[in-house]
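With one protein chain withheld, the remaining protein chains of the complex are depicted in position.
The letters A, B and C name the chains in turn, as written, and every chain counts its residues from 1.
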Amino acid sequence: MVGYGYWGPLLARNFAAIPGSRLVAVCDSSDEQLALARMHYSQLRCVTSIIELLEDSRIDAVAIATPVSSHFELVHACLIAGKHVLVEKPLASSSNQARALVKTAEDYRRVLLIDHTYLYSSAVQAISAALTHGELGEVYYYDSVRINLGRFRSDVDVLWDLASHDLAILDYLFNDAPTSLQAVGFTYPPGEMCPLAYLTLRWGERRIAQIHVSWLAPVKVRRTLIGGSLGMVVFDDLDPDTKLRIYDHGIAGTGPSNRQGDAPLQWRIGYRRGEMRAPLLSIAEPLRNLAEHFIDCISKGAPVRSDGDSGVRVIEWLEAAQRSLAQGGIPVHLDISTKVSE
Amino acid sequence: MVGYGYWGPLLARNFAAIPGSRLVAVCDSSDEQLALARMHYSQLRCVTSIIELLEDSRIDAVAIATPVSSHFELVHACLIAGKHVLVEKPLASSSNQARALVKTAEDYRRVLLIDHTYLYSSAVQAISAALTHGELGEVYYYDSVRINLGRFRSDVDVLWDLASHDLAILDYLFNDAPTSLQAVGFTYPPGEMCPLAYLTLRWGERRIAQIHVSWLAPVKVRRTLIGGSLGMVVFDDLDPDTKLRIYDHGIAGTGPSNRQGDAPLQWRIGYRRGEMRAPLLSIAEPLRNLAEHFIDCISKGAPVRSDGDSGVRVIEWLEAAQRSLAQGGIPVHLDISTKVSE
Amino acid sequence: MVGYGYWGPLLARNFAAIPGSRLVAVCDSSDEQLALARMHYSQLRCVTSIIELLEDSRIDAVAIATPVSSHFELVHACLIAGKHVLVEKPLASSSNQARALVKTAEDYRRVLLIDHTYLYSSAVQAISAALTHGELGEVYYYDSVRINLGRFRSDVDVLWDLASHDLAILDYLFNDAPTSLQAVGFTYPPGEMCPLAYLTLRWGERRIAQIHVSWLAPVKVRRTLIGGSLGMVVFDDLDPDTKLRIYDHGIAGTGPSNRQGDAPLQWRIGYRRGEMRAPLLSIAEPLRNLAEHFIDCISKGAPVRSDGDSGVRVIEWLEAAQRSLAQGGIPVHLDISTKVSE
Partner (left out) sequence: MVGYGYWGPLLARNFAAIPGSRLVAVCDSSDEQLALARMHYSQLRCVTSIIELLEDSRIDAVAIATPVSSHFELVHACLIAGKHVLVEKPLASSSNQARALVKTAEDYRRVLLIDHTYLYSSAVQAISAALTHGELGEVYYYDSVRINLGRFRSDVDVLWDLASHDLAILDYLFNDAPTSLQAVGFTYPPGEMCPLAYLTLRWGERRIAQIHVSWLAPVKVRRTLIGGSLGMVVFDDLDPDTKLRIYDHGIAGTGPSNRQGDAPLQWRIGYRRGEMRAPLLSIAEPLRNLAEHFIDCISKGAPVRSDGDSGVRVIEWLEAAQRSLAQGGIPVHLDISTKVSE
C-alpha cells in the first residue's frame, strides 16, 4: 500500500481481509500515518520510500492512494519493477501521462487497474444489467447530481474530484463515446479554484448527459437519473432503504401529427407510466469487490473492468471540460476515442 | 375571465372569493368549458367571443388564461378597450410583441400584470426578505430542478413552460441582470420538440444560475438551492412539512496561501457550517395573493410586482436560450436589459 | 347534499361531475355556506331545513356531511323518507344508534353507505389485491401512523377522527375480527379531550395492529406498514411519487433449534430479503370512486363496499377503545362481531 491518508486505510483493510492477498508493507511519507498503520496491522513493514518495496520480489502488486500529481511517477516505477498496480482515480495528471502508463503496463504485461469505485457497486452493476437486457430501451439522458458542503481539495478541482465518478460510469455503461462536451462553473476566487460545475456531454442528437458537482451545497445529494425509451432509473446512493429504482416508464414519439391546419407536420411525444421495481442489491462493499477483482485479474487473467484505457478516456474528457470552462462554456468536439492498448 | 381550460378555473375561483372583485363573465371558445363555468357560478355571463366583454363598460379588468399564441391579440384588445389585464406567463410569443404590449399599457395607463405565480408564494417572499436583510451575503449560485413525467405541451417547449418560472424568480430576487446565457437540451424527435433542457445564466464571473427542466423524469422534483457567502437556501416546494430552509453556512476565501514552497500563490476557499432555520410560511395560496395584488394595483395604484418589463425580460432570456439551443449550446451575450416603460 | 362545511363541497363537486347523478339541492343551517354553494352551482335549491328535501320525491339520494352528533337523526329521517343515504364516517355517535340505522335501512330497502374514504383509494385497493393473491402470506402486523399538528376538533377526539380510518381499512382488508383491543393516550387538559392516542388490536396471538394518531405532532405522517410471512407493504400517502411499495420480504420460523447444549429447544426466526415493487396506481380521486360506487349501489344494486355493518363495527371498536382509555389502557375483549343485517 502506497499512501496511507484518507483512502489508503480503506483499501488496506480490504486487501488484509480477502483471501488471495496479504498486506505486507505500507509506504507513506508521514511517520504519523505509518504509526497509525502499524497500530492496526502487526508484522507490517512500514517505509517512507517506495524504493525498498520495488526491490522486494515477494511483493506482487502495489495499491497507490497518493495525491494525483504523484501518480505518474509512482505507477510508472511500480510497473517497470514488475508490479501489478491498482491506482486511485484519476490515473494521472494528464491524458499524455495516462497514455504513457497504459503503454508501459502493456509492454511489461502488468495489470493496471484504476479505482473507479462505482463500477464495483451493486447498484451500477444492476443498472448495467438492466441496460444489457434492454430494459431501458434507447437511453436518452443521464443526469447526475453529486453535491455537498466541502470537503474542499487543493490538489484537484470539483470536476476531477467528483465528476470523474460519473465519467467512469458513463464510459462503463455505454458502448459509444460522446461526441461533444461543454462545462460551465463557478470559480472562487474568480479564475482560480472551481468548487461548482456543470458538465454536459452529447452523443450527437441521440443522448445527453449532465453532471452537477459542487462543494458548495448545503445538502448532500448523490442522485442519478437515467431515462430511456422503455424504462427509467433513479439511483440514490444516500437512500438507506432503496438505492436503485427501475421504472417501467416509457417515452416515445406518437407519430407525425398535422397540427393546426397549415402548420408543418410535427411529431408528438407521449409517455407510458408503469410499475417501479427495486432490485435486491448485494450489500457487498464496492471496495471489497474491487479488491477481489484486482486479485482475479492478476491470478486468473480476468479482463480488467476499469482498465487503463477507461482511465485515459476519463482524463481526456476532464481535459476537454477544462478547455470548455476556460473558454466560457463553449462546446468542445471529441474525437471518437481510440484505444491506446491494442 | 378569458380562457377556462386548466388554469382559468383556478384564477376564477380566487377572483370570485376575494373582496374587491366580482366575477361577472367568462369567455371561452368551447361550449363545454362554458357549461362547466356556468355550473360553478350562477348569474355568470358566458360568451364565446371577447368582443361583447370589451364593450361592457362595467367590466374593469380581464384575466387571460389562453394559449400563448393568442396572448398578444387578446391583451392588446383588452388594453385599448380600457381594461386592466392579468395574463398568464409568458406575456407573449416574442419579446417584440411583449414590448409592444408594455407600451400600449403605458399609453392607456392600464395595469398589466403577468401571472408569475411563484413571486406570490410565501417561500419566494421569505427568500427575498433573507436576501434583502443580507442573510445570504453575496449570492454565488442559484440551482433549480423542476422535473417530472409529462404533461407534454404542444404549444410551448419545456423551457417556456417550466424554466420561465425560474427566470421570473431570478429577475425578482436579483437587482442585476445576467450577462450571458446558454442552453442545451434533448430534442425528440431530433430537432423537433424539446422536453428536457438545461439553462445556464451568468453574471460575469460573480454568479451562476442553472435551471434543469424536464418532462421526462420518473420522479417529480421542485427544488431550488441558493448559495451565498454567508448563507444558503433550500426551497423544496414538494416537502409537506418544510418548504424552505435557510442555512447559516458560509463560503469564503481564506486568503492567499503559499502552497508547496515555490508553487504560485493560491487563494483557498473554506466553509463555515452553522444552524439551519425554517421560517414560518404563511399558508396563503399564491394565486390568492396574486389576485389580491392585482386588485390593489388597480384600486390603490400599488406598484406592480410582476410587471410588463419583467415579462419582457423573461421572454428575452427564453429567446436567447432558443438561439443557444439551436447552435449547440454556445454562450449568448445578453445586453443589459433596458426598461421599455419610462 | 346536507351539510356544506369542509367536506360537503368536496362531495358535492364529485356528484355534480359524474354521469348518473345530478346535484339539485344543498341544505345547511348557515346562510353564508349556502351563498357559497349558490355561487358555485347555478340552479341549485338551497334550504336551511331538510324537511323540504325529504318531501321532494324527485330526490333519490342524500349525502350527509354534518357533525357526528346530528347523524342519527338525519340519516334516520332520510331513510324513512325513502332516500338512499351516503353519510360521513363515523355513522353515528354510538353503536346502538348505528345498529338502529342499519336496521332501518334494511326495513326500508335503502342503500346506506358510510364514507370510509380510504376504501376507495387505489392504494388500499392494491393492498387488498395483494392480500387476496396471497402475496403477503399470513399477515402478522399492521402499523399505522397518522399524525400532524392540529386541526383540533371539538366534536370528536383524535380516535374518532383519525383512527376510524384505520379501523375501516382493517375491517375491509381482513376477513377475521380482532379479539381484543386496548388504547392509551394523552388527554389535555387531564381527563378531558384526547389529542394523542395509541390503539392496539389483537387477533389472538396471530396478529397485532397498532394505530398511532395525534394532533400534536410537528410533522405530518400518513404511513402504514403491513408485514406478513411472505411479503410486506409500505403505504405512504404523502409520498408524491410512490405511495405504495410491496416488498418481497419474508419472515419465517426456521424450525426448532437446540441452542447451547442443554438449553431448552428454541424456535428461531429468520428473514428473507427480496425485491420491492411499486404497482402503478390509478390517479382517480377516492371521492370520485366513492361517488360512482354509491350510484352503482343505487342503480345496479351493487353490494355496498363500506356498508352499515362495517360502520357499526368501527364504532364498536371506538367505544371499546374509549372504555380501555378510561381504565388506564387495560385490554378489552371483543365479542366476535355479528352482522346486524341478515
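Methods note: a residue touches a chain if its C-beta (ideal position, glycine included) is under 8 Å from a C-beta of that chain, and two chains touch if they have at least 3 such contacts.
Computed from a prediction, not measured in an experiment: that's the story for all the values here.
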{"item": "Residue in contact with the excluded chain [from C:Phe72, C:Tyr118 or C:Tyr247]", "value": "C:Tyr247"}
{"item": "Options C:Ile208, C:Leu238, C:Leu280 or C:Leu334, residue touching the unrepresented chain", "value": "C:Ile208"}
{"item": "Hidden-chain contact residue, picked from the options C:Asn14, C:Thr104 or C:Gln182", "value": "C:Gln182"}
{"item": "Selected residue (touches chain absent from view) among B:Gly137, B:Gly150 or B:Pro279", "value": "B:Pro279"}
{"item": "For chain A, residues in touch with the removed chain", "value": "16, 38-44, 218-220, 238, 240-241"}
{"item": "Contact set of chain C toward the excluded chain (per top definition)", "value": "140-141, 143, 145, 149-150, 152, 154, 180, 182, 184-193, 195-196, 198, 200, 202, 205-208, 210, 212, 214-219, 225, 227, 232-234, 245, 247, 249, 251, 253, 259, 266-271, 273, 276, 328-331"}
{"item": "Residues in chain B touching the chain absent from view", "value": "242, 245, 273-280"}
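We take it that only the chains that are shown with their structure count from here on.
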{"item": "Fraction-based call for chain C against chain A, same above half, different below", "value": "same"}
{"item": "Gap in Å, rounded to a whole number, between the CA centres of chain B and chain A", "value": "38"}
{"item": "Intercentroid distance (Cα basis), chain C paired with chain B, Å", "value": "41"}
{"item": "Centroid distance [mean C-alpha coordinates] between chain C and chain A, Å", "value": "51"}
{"item": "Contacts with two or more other chains, residues of chain B listed in rising order", "value": "218-219"}
